[in-house]
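Omission of a single protein chain aside, the complex is shown with its protein chains in their original locations.
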Amino acid sequence: MLNVEQISKSYGPVHALREVSIEVRPNEVVGLIGENGAGKSTLMRVLAGTVRPDSGRILIDGTSVSLRDSRHANACGIAMVFQEQSLLLNMSVAENIHLAQEGEFMRLGLLDRRRMNEVARAHLARVGLDVDPRTKAGELTFAARQMVELAKALALEQRTTAPLTIFLDEPTSVLESRDIAILFDRMRSLKSRASFIFVSHRLDEVLEISDRVYVLKDGAVVAERPAAEATVPELHAMMVGRALHSGYYREDRQGVPGAEPVLEARQLTVRGAFESVDLTLRRGEVLGVAGVIGSGREELMRTLFGFLPQTGGTLKVNGQEVVLRSPTQAVAAGIGYIPRERRVEGLVMDLSVAVNMTLANLDVAMTHNMIDHGRERTIADDWIRRLHIRTPSAAQVCRNLSGGNQQKIVLARWLTAKSRILILDHPTRGLDVGAKSEVYDLIRDLSAQGVGIILTSDTLEETIGLCHTILVMRDGMITGRLDAPAEAKPSQVAVLEHMV
Amino acid sequence: MDSPPQMPELPARARVSALTTGDGRGAGRPSWLKRRLAGMAPLLVLVALCILLGILSPSFFSFRNLVWGVANQAAIPLILAMGATFVILMGSIDLSIEGILCVGAMIVALLCANDTNTNNFGWLGPLFALLACTALGLVSGLVHVGLRIPSFMATLGMWFVGLGIGTVILGGTAVRVLDPRVRAMAFLRIGYFPMAVWVAAAVFVLALLIERRTRFGRYVYAIGGGEDIAKLSGVPVARTRILAFTLAGFFTGIAAVLASAQLGQANTTIADGRLFMTITAVVVGGTALTGGWGGVVNSLVGTLTVVVLANGMVLLGISPYVHETVQGLMIIAAVALSVRRGARLVIK
Amino acid sequence: MAKTDMVGMAPGAALSRVRPFTPVLLLVLLLLGIGIVEPGFLRAKDLSVVLSDASVLFVMATGMTLVIMLGGIDLSVQAGASFASMVVAELLPSLGYAAFPLTVLIGLAVGICSGFVHVKLRIPSFIATLATGGIMTGLSLLMEEGRSVALLDTGRHEVRWITGSIFGFPNVILIAAILAAGGMFVQRYTRFGRYSAAIGAGEPAAHAAGISVDRYKIMAFGLSGACAAFGGVLLAARLSSGSPDLASQLLLPTIAAVVVGGTAITGGIGNIGLTVVGTLIVSIVRIGMTFVGVDIFAQQIVFGGALILAVFVTIDRSKIAIIK
Partner (left out) sequence: MAIDHEMFRAAVHRRRFLAGTAALGAGVAAGALPRYARADSPPMLVTSIRSLSNPYHAVWKVGADAFAKQTGLAHVTLVTEGNSEKGISDINAMIAKTNGHMVLNVDPNNTPDARPIVEACAKAGVYVVTWWNKPADLHPWNFNPHYISHIEFDGASSGAYIADELFKAMGNEGGFVAIGGIISDSASIDRRRGMLAALKKNPNISLLDWQTADWQSQKAFDIMSSWLTRFGPKIKGVWAANDDMGTGALEALRSQGLAGQVPVVGIDGIKAAVEAVKAGEFVCTVTSDPYWQGGIGLSMGLEASQGKFDPAKEPRIHREFNATTVKITRANVDTYIKTEVDSHPQIDWTNLWNRVASPISYS
């Protein structure tokens, strides 16, 4: 029903897409995998109508269409659910679902808000989400928003006779495993209504949900497989061009943490988020915090970096009691933070690599209280070399770099700041396999250098794989503390039972 | 342009608040009640101010003052604020108010019976004034969107242009309006209220309908909430932006007609000081200059707050030497009490 | 976002290479244009007149630049300058030369207050500074019941360092030049400059990098206040008296000067070098109109049009994600 034929698109010398052909059959889920820069997002933009291909054509039920813009793409039955949460937080769920499609609710030139809400409620019901369509999107959880986006995409079927294809761009990257299960469940039940193109970095998920899988590499399709016949290592190999070796999380390099504590929390409390949390982070230890959304772990992480002021308990850094009222104080105390929202909190996108690296500790780049641009440059170049950051130069603006490289720059910043404690808030979110493994290596290096690391991650597997110790939180309390030595990693089940 | 583009990013504003309010019952997120109260804050400020004045000056709550001292004086600022609201909701700003208002008033005066020329087109005067102001608003919009110039500068330019036109044609004279029908538009009393108040009320209802019950209204919020998302969802951003500025021009036109009718004359200084008062009113009402949050109801509250403040200073006979100081302090207090708390928004 | 825009305006790619120079280019064209119509304009003597008249505007625009870089705006500069002119006129007789630094310090303090109101009370700078400006106007009215204060002969002697000239070269231009150099230095070589750039371009990221955003914002407003005050001092010296509305009407030209230079009103992009050019463009358009003899009835229209045109040419859209 939807055929992409021989699509090519290049920006200057870079070939984003090379004669890509993809077929989406009725009622099936097509998996689309590939590293960052493999051309996934460009392909999506082509289908969304926001980018015109240089050559090739798009067929819908055999008839060729040239998509003018996103509106037109919708009319042709192609809906997008973006990796970026693309809901307007200041508007109600119903308004979001019907955005730019209010036509059907106009009566005598006026919007019929009641009907708008009713219809929205129906759409929400279809994705099994029970929220008042009048609530503002900003008040929903990430998971709920994802569902709203799905509902928004589905709402299309009312408006178009064309068969519906929903393009899901890494919908799971911001979801908890529990929510992912729900999402997949919905997708399966919706297959009767629409076809899906499912993009993800998590190969296991792709295999779980897809019927067929396309592998993109360097802008070209390198393979197409029925999911049933494919395996994760195989796909990974095709995608990265190298085999997925054992010890994915570098368990072999997991050292033994030192004895002395670098960070101690006693009865740490933030009212309304979590209560009396005790934790001890030792030198060189990787401490994982697991828990579903709402368990308080997000807030715990942000509290440890001074975003949320603690309302009770004590916090000690290297034995010194500290009160962190702002990130400034946290940095002063030698704590570093790699945020979940890289593009917003991680980097100043329009400033250069070098500037971003020295942002947290400008002193290293200063000679008698003046910024020494030469010195700053050498520092930056040094990190670029040591962390294998792929960038034209240290003067390059971060916006143009891939997620993995951006993440390394954030890391480099804290290394420059000589932080002895690092808080990694979903450090591999949105990174492709290659970038991920590099980050894993870095984490091992850091812990080997005695840096204490507190980590939360999108997948339990990752948490278990990387950490020495795992704290499990539920309803704002610590409900479990498991050791995870390299040789005897606990099972996911073992962790899960503390979570729910 | 030699690397493939990536997905557009959410505006920082949206993302940051997503961080703090997104995660279930996040600590950064105030309770339902708190949020409702925060929404009410501007109104509470207004009520408090009124009570205070009522205590200090018995004549404040006198029916006469409420009608002539408050309602009648609020008419023109309210209409201006209605136009400004939509522009500000988009995160833009319209500085051309004074220029456009000046042109409008001038046209009214020169086309209907006046003491400078022999024209006497009666109703056509106000009509043409409306058309002209709407057209000027349209120009602001086209310049802003078409030339891709920040609205701040585009409308700043239009401000000068408008005043310039006024100066050229009036040549500095004050033109008196002699047409009784035009004067009636401000003074004719229906019920207890003068026409100006009814007009303002009508404009308010109109603006409310536009905000709540039209596509344009939705789109304005969408653009304010995140222009790139809106674009991707197929919102006609350019058209909406232009329309918003045109609408602002239209409302300014109505204000211009009322102003010339009320004063019985038009001159190039008729609009002096209107701009900052209008924007202050909108912000005091709790509409964010960054766009997306607030609305015409907020602007109504804000306008009343500002007008009551001015009215109160006269009622209390505060010395003109300290007017500006008192006003400044009161406005700081008002806004400080009514800004959106909770989510750490980037405030610029 | 930036990139998609670029894709949209593919031919503009070439344009974006000359972007950095467009403001200067515009300035040169402007000079030539006026020079052709009115050759007298380009005489060194007349240019020095133009420059010294532009210098006060520039001093105020410098402070404004720092604030706009952070994405804020300072509407209190004209009130601040007028206030300062009163203060310095009042203080000169009793304090002599000490009056100058003291006035600037007062300006700094007032600016810090504006910043504090904006940052700590979380009031949009547009309104916060509007209000603090009103307060300052009130104060300068109270000082002499609204009257202006003339500098006495002694005072006029003490402001020679501003009004005088070296080899026929007006000091005030030198002063402005020094300030410009200082400003550029601050922006390029100091913590403050670096951090305000970061805050302007991405406040949340700057915050998460441990930069105390609030502090630097307040500093920016403080400096803006100081610059405004200094501008007021220069004005008082040139007009040898202070008055509560001495700098009235200077606000819009100041903002125009900053933005016409190419600094983004939304913050992040820009620097004082651009403001130098912007100031020159604005004042040359203004004085040029008189020189060329544009009919005064039309001058405002021309000025408004010129503003729009200048901004159209100078702003670098490739860096502005969304044009609001």
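Per-chain residue numbering starts at 1, and chain names A, B and C are given in the order in which the chains are listed.
Everything that follows uses one rule, which is that a contact is a pair of C-beta atoms (placed from the backbone, for glycine too) under 8 Å apart; a residue touches a chain by one contact, two chains touch by 3 or more.
Keep in mind it's a predicted model, so treat the numbers as computed, not measured.
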Original post:
What are the shown chains that the left-out chain touches?
Top reply: B, C
Original post:
So which of C:Leu25, C:Val292 or C:Val313 would be touching the chain we can't see?
Top reply: C:Val292
Original post:
Which listed residue, C:Thr129, C:Ser196, C:Ser243 or C:Thr314, touches the chain dropped from view?
Top reply: C:Ser243
Original post:
Among B:Ala48, B:Ile169, B:Ala201 or B:Leu329, which residue is in contact with the omitted chain in the full complex?
Top reply: B:Ile169
Subject >> Listed residues C:Val56, C:Val233, C:Leu274 or C:Ile323, member touching the removed chain >> reply: C:Val56
Original post:
Tell me, which residues in chain C touch the chain that this view leaves out?
Top reply: 37-38, 40-41, 43, 45-46, 49-50, 53, 56-57, 140-141, 145-148, 150, 152-153, 235-236, 238-246, 248-250, 253, 283, 286-287, 290-300, 302
**OP:** Write the list of chain B residues that the hidden chain touches.
**Re:** 57, 59, 62, 64-65, 68-69, 72-73, 115-118, 163, 166-176, 186-187, 194, 259, 262-265, 267-270, 272-273, 310-311, 314-315, 317, 320-321, 323
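Just so we're on the same page, only the chains that are shown with their structure count from here on.
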Original post:
Which chains contact both chain A and chain C?
Top reply: B
Original post:
Once you find the CA centre of chain A and the CA centre of chain C, what distance in Å lies between them?
Top reply: 43
Original post:
How many angstrom lie between the CA centroids of chain A and chain B, rounded to a whole number?
Top reply: 41
Subject >> Centre-to-centre distance between chain C and chain B (centres being mean Cα positions), rounded to whole Å >> reply: 28
**OP:** Return the residues of chain A touching two or more other chains; collapse runs of consecutive numbers into ranges.
**Re:** 11, 50-51, 341, 344-345, 349, 400
**OP:** Please set out, as single numbers or ranges, the residues of chain C touching at least two other chains.
**Re:** 3-4, 7, 202, 204
Subject >> In the complex with chain B, residue positions of chain C that touch it >> reply: 1, 3-4, 6-7, 10, 13, 70-72, 75, 117-119, 121-128, 130-135, 137-139, 141-142, 145-146, 202-204, 252, 255-256, 259, 264-267, 297-305, 307-308, 311-312, 315, 317, 320-324
**OP:** Note which residues of chain C are touching chain A in the complex, please.
**Re:** 2-4, 7, 188-191, 193-195, 197-198, 201-202, 204-212, 268-269, 319
Original post:
Which of the residues in chain B end up touching chain A in this complex?
Top reply: 1-10, 12, 14-19, 21-29, 209, 212-215, 217-219, 221-222, 224-226, 229-236, 292-293, 343
